[in-house]
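See below for the structure under consideration.
Only a single protein chain was left out; the remaining protein chains are all shown in position.
Right after this comes chain A.
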Amino acid sequence: MSRPEDTLPPDLFYNDTEALKYTTSSRIQAIQSSMTHRCLELLSLPGPSLILDIGCGSGLSGEILDSYNHTWIGMDISPSMLGVALDRETTGDLLLADMGQGIPFRAGSFDAAVSVSAVQWLCNAETSDVTPQGRLSRFFEGLYASIKRGGKAVLQFYPKNDAQRQMITAAAVKAGFGAGMLEDDPGTKNAKLYLVLTVGSGGDLSGRDITDAVKGMEGVDIVDERRRGIEKKRGETAKEWVKRKKDRDRKKGKIVKSDSKYTARKRRIQF
């Protein structure tokens, strides 16, 4: 069977007919429900939280978030899917929005984010003025900023192949996330892939191992693809270079130590 992602853009694929067919299928309901449960397990939230549901569709994933007393805000690009969500009287707030255009929330808004079976759609977006890479980086940078420091995101998605899987995880890491991968039933046709993302808990991120927070989670493999740093320009002093790096990180909504007269000074090794 061909992948829907290869046939049409998402807002056209999920038209009224498909949206209804999707939502009323008991097989799909069961699968989406179990994957959302898995996402919540990986998030292990301490209490009722504010969660962003990316590609929320008709609210099958959101319904599970409700059942745990969380409050969710969903974004989806398909008016038909959102229409079905309205008809089903889901309790989450809904936004008609394209994740590839970024995340329209101020920094630190959410305790966590989930996405169930949606992010792979970002890999199919070739037009004259957008590329999958550009959309992926806008998505992950926006997501990174919108989650509070110390928060997490779990994204279940269906990559078409290793290249897509690679492209998606690399974009997440580049945006600043600590990342890990978990695969349920690997190698079977029911294989499910979860990208577990953590947002640094504060302080100077550059000094910390970004993979720390993902480490030790059962079954989660660390994605160790450090951000490529900004290279020092010719003629730039060490201090200017550090400032430039910090400015970039600040723009991304990261917490960066404020500049001081000690910035980029060599430190004496202490014993």
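FYI, a residue touches a chain if its C-beta (ideal position, glycine included) is under 8 Å from a C-beta of that chain, and two chains touch if they have at least 3 such contacts; residues count from 1.
The working rule: contacts and distances are computed from a predicted model.
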Quiz item: For the complex's missing chain, which UniProt name, "Large ribosomal subunit protein bL32m", "Vacuolar fusion protein mon1", "DNA primase" or "Multifunctional methyltransferase subunit trm112"?
Solution: "Multifunctional methyltransferase subunit trm112"
Quiz item: Among A:L50, A:M167 or A:M181, which residue is in touch with the absent chain?
Solution: A:L50
Self-check item: Sole residue of A:D6, A:D129, A:D162 or A:D185 that reaches the chain not shown, by the stated touch rule
Solution: A:D129
Self-check item: Touch criterion as defined above, residue of A:I64, A:I77 or A:L143 at the omitted chain
Solution: A:I77
Self-check item: In chain A, positions touching the absent partner
Solution: 47-50, 69-71, 73, 75, 77, 82, 86, 91, 93-98, 101-102, 104-106, 108-111, 129-130, 138, 148, 251
